[in-house]
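A protein chain is absent from this complex, but the other protein chains hold their places.
Labels run A, B and C following the written order; every chain starts at residue 1.
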Amino acid sequence: MADAGTSNGGSRGAGGPSAFTPAPVAILGPTGYTGLELLEIILRHPGMRVEYLGSAREKQPRIDAEFPRLVGRLRGASGTINPQCEPLDHDAIAARCRLAFLCLPHEAAMEHTPKLLERGVKVVDLSAAYRLKDPSVYEKAYGHHHSDAKNLEHAVYGLTEIMREQVARARLCANPGCYPTAAALALLPLLRAGVIEPGGLIVNAASGVSGAGREPKPNTTLVEAGENFSAYGIGVHRHQPEINQTLHLGTPALRAGVHPHGVLFVPHLLPIERGILETIYATPTSGKVDTARVMDVLTHAYAGEPFVLPRTDAPTLHDVQRTNGVHINARVVSGRVVIVAAIDNLVKGASGQAVQNANVMLGLPETAGLA
Amino acid sequence: MADAGTSNGGSRGAGGPSAFTPAPVAILGPTGYTGLELLEIILRHPGMRVEYLGSAREKQPRIDAEFPRLVGRLRGASGTINPQCEPLDHDAIAARCRLAFLCLPHEAAMEHTPKLLERGVKVVDLSAAYRLKDPSVYEKAYGHHHSDAKNLEHAVYGLTEIMREQVARARLCANPGCYPTAAALALLPLLRAGVIEPGGLIVNAASGVSGAGREPKPNTTLVEAGENFSAYGIGVHRHQPEINQTLHLGTPALRAGVHPHGVLFVPHLLPIERGILETIYATPTSGKVDTARVMDVLTHAYAGEPFVLPRTDAPTLHDVQRTNGVHINARVVSGRVVIVAAIDNLVKGASGQAVQNANVMLGLPETAGLA
Amino acid sequence: MADAGTSNGGSRGAGGPSAFTPAPVAILGPTGYTGLELLEIILRHPGMRVEYLGSAREKQPRIDAEFPRLVGRLRGASGTINPQCEPLDHDAIAARCRLAFLCLPHEAAMEHTPKLLERGVKVVDLSAAYRLKDPSVYEKAYGHHHSDAKNLEHAVYGLTEIMREQVARARLCANPGCYPTAAALALLPLLRAGVIEPGGLIVNAASGVSGAGREPKPNTTLVEAGENFSAYGIGVHRHQPEINQTLHLGTPALRAGVHPHGVLFVPHLLPIERGILETIYATPTSGKVDTARVMDVLTHAYAGEPFVLPRTDAPTLHDVQRTNGVHINARVVSGRVVIVAAIDNLVKGASGQAVQNANVMLGLPETAGLA
Partner (left out) sequence: MADAGTSNGGSRGAGGPSAFTPAPVAILGPTGYTGLELLEIILRHPGMRVEYLGSAREKQPRIDAEFPRLVGRLRGASGTINPQCEPLDHDAIAARCRLAFLCLPHEAAMEHTPKLLERGVKVVDLSAAYRLKDPSVYEKAYGHHHSDAKNLEHAVYGLTEIMREQVARARLCANPGCYPTAAALALLPLLRAGVIEPGGLIVNAASGVSGAGREPKPNTTLVEAGENFSAYGIGVHRHQPEINQTLHLGTPALRAGVHPHGVLFVPHLLPIERGILETIYATPTSGKVDTARVMDVLTHAYAGEPFVLPRTDAPTLHDVQRTNGVHINARVVSGRVVIVAAIDNLVKGASGQAVQNANVMLGLPETAGLA
């Protein structure tokens, strides 16, 4: 992109520093891992400031009591943050913030989003509430009624590299799921270029345990998850319809009808804190599709993109952890296209992409605050 | 010891194999980590067989549904185990078992122990219920009333190497805590030999997360406990009075009165499954006490002991994990005696020592089933 | 000992304990991870004793100096092991041992195997030297000349469950690779039953770091491999031809000709010590092939097998670590057969299967020493 970087506080450049006021934003539900990650990112952001921490708990906590690593570190690049969480008061949020990041459960997101939009607050929703266009698909995947079909219609799916223009105009951005982000960025250019078949796609994925949230569960203790590895939700994970929808809507040639089975998505649980690696298997559309061709497609698709890196060797999770980067390698071997994509599930797979979307929605440089 | 090893199924030798019947035992509360460890140990035991798995849950589980790693592996060295847990029926246990291992909460242990003893079942209790001789000390440390002072009197503290003769005659064995096992085996010989001062002892310890049990807790998830390390219960941990009691009672010269502050015990939480390493600081009783002298004391104290290994270099946890071993190094440096002791908290610190005690109580070779 | 373990040291029963002499064996190259694992297994073996530890190092080490966890633990179920390694003296080995386990580099295995066989010593070779039937395939995969084509001809590929009869008659057993063991046991029954297509198979695998050996490498340090995950050797790993050969030779219908590309094998490096999980993708041969059918095939194929467990839910690595078990789950979803297989790479994937093969070769109970 043009003037990426932490430059001038407004994507169209212009004014001197005196003209500059950091955009005030709210984080609703800051006590989970995506909330903490958002906070740490925005602390380094030269053009955004956390003005409001909103908690649904009866007794609102101090955020630095929840996360002692924040004590003394709430003086950010754009001002100091008040550590005291406040109630989810829509009027107060609207009075003080231009945009709200929602790190709430799906159902709570559907409750608060309409009230914030009504009051003119832009919303980046990190839940799954507004990701699936068809409420019946949503209801089947998530097991509860979709209570805000009205806003679902205009919600923009915030896969920034693909949807940048729509995000810029959005009032409500549905921040993509972690697994779908990596899968879609890896596959869309290849599908659009017609070098891989739309049918028979297999997304074999592995994620760190932070993807399961902060709530302790029997299978997420160190003793159970440590030194372990397993597949789960084989072919029935909630992110499978999201991947299918994105590939379907994102590929003009597919809109008429996708492979009846769609993508097969098989996630695994890694014994680490963070990171997603997806090893994706596709069928080349012809014998002429070779490694050079698939890498060429990716390289052209992501030329100028600050966060997506096509590379000729396979990435590791260390290459992307704690960055907003997406590293993608593709090759043709044994008659298959094998694509390996790596992201940090808490950054590009959640809070980093949320800030990227917010930057675009607020007219800030897209890379501001993101490393 | 005399005929250690998995030899002849009776410590006094005698009969041929036809005379041999594995001792039937019960495990009560087998669904926690110490229960699983007990089961895996006894599966390899040539002279002991798990006859009864007793669960306090309303609906008794199959143990191989709780722990799928047991499926197909319940054919042990001394017969096959029935995976179906049964209720805590004292009469049934007495009818079928010679000894019961109790892996129950402290309060449940005090409830079931008297009923088993009455029926002639020997008990090895892995809870803390019978470790502290003074009920008021117990109540202060554990925060609830001690409801079985009667059996407390004759309970034998099962630090096998130190209490072997008493254990052999015991009907009720209080299996020592994990931290106290390492601390007492490291310190008692040096205190008895008069080479270290009884006052000012510091036990700096670190344990794997399995020590916190199988129940998920906010600080034991992989995300929280992984890549982390911290001190807890500084000077106020429940094992501090247990260590003090053992050193006091185990050292003739101390019985008249110990240092007013006793031991200072500072445990830490390691980001691993299992293992305890204790780095212990003591003051030599004279300038003549050097490394050779303290190692000599340990070597003599543990000559012939199958599980305790005094060594001249510092042990690591890998040296003892999944064994019943206790590795101890001691040296004099900077005017201090520094002792490093390593055990596996689930083996020598719990289920391994429990089997060692049961072996002694049942007249089996002490090392049977233990590696 | 009398009749502990899986009976009496001879698969056809017979004599009393006095008639029983543990089979003396050699471990050549015991200072790596498979050597240590072998030693720990054989220590628990009621019918096998390590008589000879042979090292190629100029100054032969004591094995308990290499691995301090062995100090004091070399008193096994079948006698005590001499910790002192000896030179690779073929005559001495032949004079004292019935069978040798070779944990040597591939090229050293080709050098020593002929000399041991000549002297009447049976060999279980844990290297890759005798796995691939076609020397030219071997040379391409391993990058050096195959110097013992003569013995290659009669070497038996020791995938015990599939090759039991041949193993029983073998003088030289090529112990399978870790990844191929899991892949072949998962796929062969389904290929043989004709429920999956032989073409288009994808084996997506992940292994713990011990699979890379004991030698430190830049990518196996804790800092590099910890909290990380990555694919490597995509479609070009040495185990790919081994998997192809096993599926080809093991499936009568395939012998006439396999899919031109064969299996696509994609291994990944897990941030753990041990364990292999393979997630395998196949195409059902008809729309009638459903989950019940594939599970039924596996259940029948492995009925009575002590180590292979078909199961209806997906296994985790904790279910098989430190056991010789193979847990296999299969299902039909999104038009694919998805199979998940789990083993411990150091046990069923190396030293456990080696002991299983040796048991069969020596007429001992197949499960002896194995949990």
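Note that in this section a residue touches a chain if its C-beta (ideal position, glycine included) is under 8 Å from a C-beta of that chain, and two chains touch if they have at least 3 such contacts.
Just so we're clear, the structure is a prediction, and the values are computed from it rather than from any experiment.
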{"item": "Listed residues A:63, A:81 or A:320, member touching the removed chain", "value": "A:320"}
{"item": "Residue among C:84, C:221 or C:312 that touches the chain left out of view", "value": "C:221"}
{"item": "Options C:210, C:244, C:279 or C:323, residue touching the unrepresented chain", "value": "C:210"}
{"item": "Of B:224, B:242 or B:305, the residue in touch with the unshown chain", "value": "B:224"}
{"item": "Listed residues B:62, B:171, B:214 or B:336, member touching the removed chain", "value": "B:336"}
{"item": "Contacts of subunit C with the absent chain, listed as residue ranges", "value": "33, 209-210, 214, 216-218, 220-223, 225-227, 271-273"}
{"item": "For subunit A, the residues touching the chain missing from this view", "value": "4-9, 16-17, 20, 40, 43-44, 46-47, 68-69, 71-73, 75, 77-78, 227, 306-307, 309, 311, 313, 315-316, 318-323, 325, 327, 371"}
{"item": "Touch list for subunit B against the chain that is not drawn", "value": "202, 204, 206, 224, 226-232, 234-236, 260-264, 266, 268, 270-275, 277, 279, 281, 314-318, 321, 331, 333-336, 338, 340, 342"}
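The rule is simple: only the chains that are shown with their structure count from here on.
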{"item": "Per Cα centroids, the chain farthest from subunit C", "value": "A"}
{"item": "Chain at the geometric heart of the assembly (C-alpha centres)", "value": "C"}
{"item": "Top chain pair, ranked by how many C-beta pairs fall in contact", "value": "A-C"}
{"item": "Whole-Å gap separating subunit A and subunit B, where each centre is the average of the chain's CA atoms", "value": "48"}
{"item": "Rounded Å distance, subunit A centre to subunit C centre (Cα mean)", "value": "42"}
{"item": "Subunit B: positions in contact with at least two other chains", "value": "227"}
